[in-house]
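Data block below; observations after.
For this view, one protein chain was removed and the others were kept in their places.
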Amino acid sequence: MASNIKIKAKLSGDIADIKSLMIHPMETGARKDPDTGELVPMHHITQLTFTNNDKPVMVANFSTAVSKNPYFSFKFGGANAGDKLKVSWVDNLGRTDELETVLK
Amino acid sequence: MEKAAAVLVLCFATMLMHSVALAGPEEDRVAFVAFFKSRFPDIPFADYANGIYAIDRDAREQWLAIEDFPPYEFAIERGQALWQTAFPNGKTFGECFAQQQEDIRAMYPRFDELSGEVVTLEMAINNCRTANDQSLLAYDEGGIVDITAFLAFEARGKKLHVRVPDDQPGALQAYESGKRFYYSKRGQMNFACSDCHVTSVGQYVRADRLSSSLGHPTHFPVYRSKLGEMISLHQRFAGCVRDVRAKPFALQSTEFRNLEYFLSYMSNGLEANGPGARK
Amino acid sequence: MDRARENRLSTRLVVLAMVVIASSGCSTEFERQFADAERLRAEAAAAGSEWLDTGKLLDQASEEAALDNMDAALMLLEQARFQAEMAIKQGQREADAWGGRVVR
Partner (left out) sequence: MHVRRRLFLSGGIAFAALAAMPRALLAAAWPDKAFSLTAAGEAMKDLLGTDQTIASDKIMLKVPEIAENGAVVPVTISTSLENVESISIVVKKNPRPLAATFEILPGTLPDIASRIKMGETSDVMAVVKTDHGIYSTAKQVKVTIGGCGG
């Protein structure tokens, strides 16, 4: 089963450059279904959290204005090869997803 | 004497007409490439594989930002899983193809002498399923688009190599029919493909710049930002036909397959660089 | 979307069948004009030059006719017929004209 989150991590010295991409509709709640003409209910990621060896390094708060299949990148210091980076999100319906990767 | 001269002129004119009408695919392609070279002298041939971003420098930067981590990576991954999953009889997709995995994309579309028609990659995938007693995949759904995304990715860097074999008259016929489709006006807007993508290439239609047909088929399937999903080349064809307010043909119809055959031949020599990201 | 199109198409066929049956007896002005416009649409379709909205106009015409809005229905038929005729002419014109656009 392919994951619905992808992470690309690059270490330069102790700086980790983290890029992430996830599958999510990010529905604004204002869009009409072209077939039925009915409003598609709001459905979006609210919070995206990254931890490195269980230490939080980034909390990203999203509105519906983040594009469908969201992309987010950031950098943090004090990283080492072998660190365990974990990303997880929660959306407004309470659904979650997560992925763990090892920094190289 | 005068009469003889007239006959000679007539003969010459007929010969000229013949040579024009009988311009083969290779002559067509050379002229096609030369047209774009004269329209955009500064764009290197290879860059046409990047589609509209060869022409639109402003948009190119946004495209590169998306290509940095493109949403189609999920499609490649899903496609790879589908490709590698064996059929119930234990055989795999790979066994249906004569080429190595990375060589498949650039060889399609191809003319199949046996069935007498153009076979696209999508069709070949479904033919493989039929051969293994599997149901056909729908051409407007994810599965087949994902598989072509995977094969496109595997083929990156391989040059398009579509052939119209001399010894197969059906192949030339299919090519000619695609060429005719391409240059025929259609729809309420009365536009031919070539009106936008040759004659007016690079100009604006409202806020959009018209892309070059040289390089049109190299990067499919594409992730369309406006849809938030992957689409095939034929889905794009259908979109264009609808835009000129003509009734679109079915995905993988003879019309669209022949059009793909012609367009792909025009882009021979460009690198396959799909899947792509488009607005 | 495709399903909706199929449904419309089958509605059109049913209407056409009704028209054919009716025309054996005393057919109304609408039925005659519908059959005529539909025949032209089919001719354009066979030539591969059908326009986008012609079928939609025919569907709308039969909807209006079902509601007994005959003026509106006949006007829509007239538009459909005009489109179909133009599409057929376009196809005939292009049988030769396309060659003049080929890049040489």
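Note that the chains are named A, B and C in the order they appear, and that numbering of residues resets to 1 at the start of each chain.
Keep this in mind: a contact is a pair of C-beta atoms (placed from the backbone, for glycine too) under 8 Å apart; a residue touches a chain by one contact, two chains touch by 3 or more.
Just so it is clear, the model here is predicted, and its values are computed rather than measured.
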| item | value |
| --- | --- |
| Contacts of the hidden chain among displayed chains | A, B |
| Contact with the hidden chain (one of A:V59, A:A81 or A:V102) | A:V59 |
| Residue among B:P25, B:G51 or B:P109 that touches the chain left out of view | B:G51 |
| Residues of subunit B in contact with the chain not shown | 51-52, 58-59, 61-63, 65-66, 205-208, 210-211, 222, 224-226, 228, 236, 243, 278-279 |
| On subunit A, residues whose C-beta touches the chain left out of the figure | 15, 26, 28, 30, 46-47, 49, 51, 54-68, 70-78, 86, 88, 90, 92, 94, 96, 98 |
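We adopt the following convention: only the chains that are shown with their structure count from here on.
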| item | value |
| --- | --- |
| Chain located farthest away, centre of subunit C as origin (C-alpha) | A |
| Rounded Å distance, subunit A centre to subunit B centre (Cα mean) | 35 |
| Cα-centroid distance, subunit A relative to subunit C, in whole angstrom | 50 |
| Whole-Å gap between the CA centroids of subunit B and subunit C | 31 |
| Residue numbers on subunit B that touch subunit C, as the complex places them | 20-21, 23, 28, 31-32, 35, 140, 179-180, 183-188, 190, 192, 194-195, 198-199, 242, 245-249, 255 |
| Of subunit C, residues touching subunit B in the complex | 2, 45, 48-55, 83, 86, 90, 93-94, 97-99, 101-104 |
| Subunit A - residues contacting subunit B, complex | 2, 4, 6, 8, 19-21, 23, 25, 67-69, 71, 73 |
